[in-house]
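Notes for the one structure printed next.
In this view, the complex is presented without one of its protein chains, the others remaining in place.
The chains carry the letters A and B, assigned in the order they are written, with residues numbered from 1 in each.
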Amino acid sequence: MKTLSDSVIKNSYIPIMAEIQSIERLSKDEMLFRVHLPQPLNHHPGQFVMVGLPGIGECAISISSSPESGKILEMVIRKAGNVTGVLQQLKKSDLISIRGPFGSGFDLDEFRYKKDNGIKDIVIIAGGLGLVPLRSLIIPIMEHKSDYGRIHLIIGSKTPGEALFRSQIQTWRSQPDCSITELVDDPDLQEWDGDIGLVTEPIHKLKIDEKNTLVVLCGPPVMYKFVLMEIKMNFNIPDEHIFVDLERRMRCGLGKCGHCQINHVYCCKEGPVFRYSQLTDLAEALN
Amino acid sequence: MKPKIAFFDFASCEGCQLALLNCEDILLDLLELVDLVEFREALSEKSAHYNIAFIEGSIHREEDTKRLLDIRSRSQYLVALGACACNGNVQARSNFIAPAENYKLIYGEEARNRVQVDKHYWPLWAHTRVRSVEEVVKVDFHLRGCPMDAGEFLTLVKALLSNQIPHFPANAVCVECKRNANECVFDKGMSCLGPIAYGGCDAVCINNGHVCDACRGLLPYANVDAHNELMLKKGISKEAIQSRYRLFCSAEKISQT
Partner (left out) sequence: MNAYLSNLNQIESWFFSLAEKQAFFLPRKTQGINYRFEFIDHQQPLDLFSYKPTILPPGKNIFPDGEILFTYNKDNNGHYHFHQGTAIHSQLLAGVRACDLKGIYLLDKAFSDGTKDSHYLQRREKTDIIAFNCTTPCDDHCFCEAAQSLDFQTGADIFITPLFPISSNKEVHKKQQCLLEILTPRGAELIKSLVSQKCSNPQKLIKQALENRPKPFGRQFLTPVKQLSKVIHQEDAESIYQQYAERCFSCGTCNLVCPTCYCFDTKDELNLDGNSGQKTRHWDACLNPGFAEVAGGHNFRADPAARQRHRVRRKFDYLPQRFEQTFCTGCGRCGRQCTTGIDIFDIVNDVYLSIQESKE
C-alpha cells in the first residue's frame, strides 16, 4: 500500500466558515440565507453543500444561487430537523460551516439553444421546495436568455403562504419566449393571483418540440411518479432528456457513508441530479 | 437567565439521581449553566415554570397522575428519566398479579391477612396499573436504562442548552456489542434480550460479562416472535422466557407473552 503515501491527503471533513450576510423569511418554515464565502465555490446548478455548525452537525442543502454569484452563496433552509432548527436561530454576521460543492448538477451547455439540432424547449417543473435548487438553473438561463430556447416553468406550492420567490418569478415573466404557470393546491382563504391545482394539470397543455425538449423536475418524493406519468402520456420525450433532482439523507457528501445510496448509485456523488434514463433501473429511486 | 431544570420522583429507587450525583466531574460545570430548582436528593426549592423537567419513577396512583399532569403543564421539555419512567421497570411486574397476592408473596400470609383488615393499609389496594410516564403525559425525550446513562444525560442537556433537539437512535444493543467486539452472549451459552432491546448503554452489562435483560425497554420494531422462537430453540422454557420479558418491560405491550 506504499503507493498512497505520495502526498498528504486532504481531510475532506473540515469545513470552511462563511459569514451570514442576510436572512430573509420566505414562509413559515423556510428562510433564505445569503452568505459570504472566503472564496467562490464555482458550483454547477443543482449541486449542494453540507451546511452546519461545528459541534452541532451538518445537513445537505441545495445551492439556490447562480453559478455566477461568486463569493455570495444563497440557499433556502427549511426547518426539518435538529441542525436546520439551530441554523434558523442564527443572525446576520454569525458564521456557518460549508463543505462542498457536492454532487453532479446540471451542465448548462446542454441546455443552450444551438442552431440545427439544439434544444428548443426547456420545461422546468418545481413542487414546493423543489424550486430552491432549480433556481440555480433558472437564474443563469434567464440572465442569458438569448442563448436558450423557449422556457416553460410550472411552479406549484401547497398554499399561497408557502409559495417561494414570487417577486423574482415576476421579473422572469418579462423575458421573451417564457411561459410561467404558478399554482397552489389549496388557496387556503388567502389572496392568490395564480392558478389552483396540481403541477400535473398544466402539463398536457405545453406546446413543445418533443424531440428537442429538456424536462427538469424537482419536488417532494410523491410528485415524481405522477408528473412522469403525465409527461409520458402526452409527449414522446426520450428518458435521457428528463432530469430529476432527488433528496436523500447525506452524511459525508463524498460517496462513502452509504446513507444516500439508491441501489448502486450514491445520490451525493452521481446525483442529486439524475437523468430519468439512469433511474428506470433503480427500484428505490422514486418511491 | 439560566434555564431552570428540575427533578421529580414518582415510584422509583431514586438511583438515577444518584447515578447523576456520582458524576462529580461534570456536575459542577453543568450547574454553572443551569438553575437547579428541584432536586430531592440534593436540595429543595420550588418554581412555577421549568425549562426541563426530569421525571423519575413509574406512575401508580390517581394522585400521581394529577401531579404529573401539573408538572407537564408547567414544563417546556419533559424528560422520562430511567427505566421506571420509560418502561415501568420491575415494579410493573405487579400488573400481572393482584395487590393482595403480591403482598402475601413478599411479606407472608399472616402479614397480608393483618393489613387486609387495617384501614390504614387500604390505599395499598387502590393502586391502578403501573404505567410509564408516556402513558400519562407527552414525553419529549427518554433517557433510558436502570440506572440512566450519565453520558446520555449530558448529551441531552448540552443539546437542549444549545437550542438543539437531541436524537437518540433506536438501535438494538447488538450494535454496541459489535462496536465493542463483544462475544455474543448466546455463544457463551447464555441468553440475551439484546436483539430486541433499546441500546444506547454501550452494552455495559455485556461488556462486563453479564447478559442483557432489556432494562431500556423493547424497541418499537422488536421482532419478539422471532426472539421467542430463538429462546425456545436454546432450550429455555416458555415460563422462563415470559418472566424474562416481564422483568423490566411489564408496562409495555409484548406479543407472545
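To be clear about the criterion, a residue touches a chain if its C-beta (ideal position, glycine included) is under 8 Å from a C-beta of that chain, and two chains touch if they have at least 3 such contacts.
This one's a predicted model, so the numbers in the text were calculated from it and none came from an experiment.
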Among A:Ile20, A:Leu37, A:Ile56 or A:Leu198, choose the residue that contacts the chain missing from this document, as touch is defined above. A:Ile56
Residue of A:Ser22, A:Gln168 or A:Asn263 touching the missing chain in the full complex: A:Asn263
Tell me which residue among A:Ser27, A:Ser65, A:Thr84 or A:Ser136 touches the hidden chain in the full complex. A:Thr84
Touch with the missing chain holds, among A:Lys145, A:Lys158 or A:Arg251, for A:Arg251
Need a quick check: the contact residues on chain B for the chain that isn't drawn. 26, 29-30, 33, 154, 158, 162, 169-172, 174-175, 178-179, 181-184, 186-189, 192, 194-196, 221-223, 226-227, 229-230
Chain not shown, touching residues in chain A: 1-2, 4-5, 8-15, 17, 52, 54-59, 80-81, 84, 95, 97, 221, 247-249, 251-252, 254-259, 261-264, 269, 283-284, 287
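Heads up, the rule we're going with is that only the chains that are shown with their structure count from here on.
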Cα centroid separation, chain A vs chain B, in Å, comes to 45
Quick check on the complex: what are the chain A residues that touch chain B? 55-56, 81-82, 85-86, 89
What residues on chain B touch chain A, complex-wise? 159, 162-167
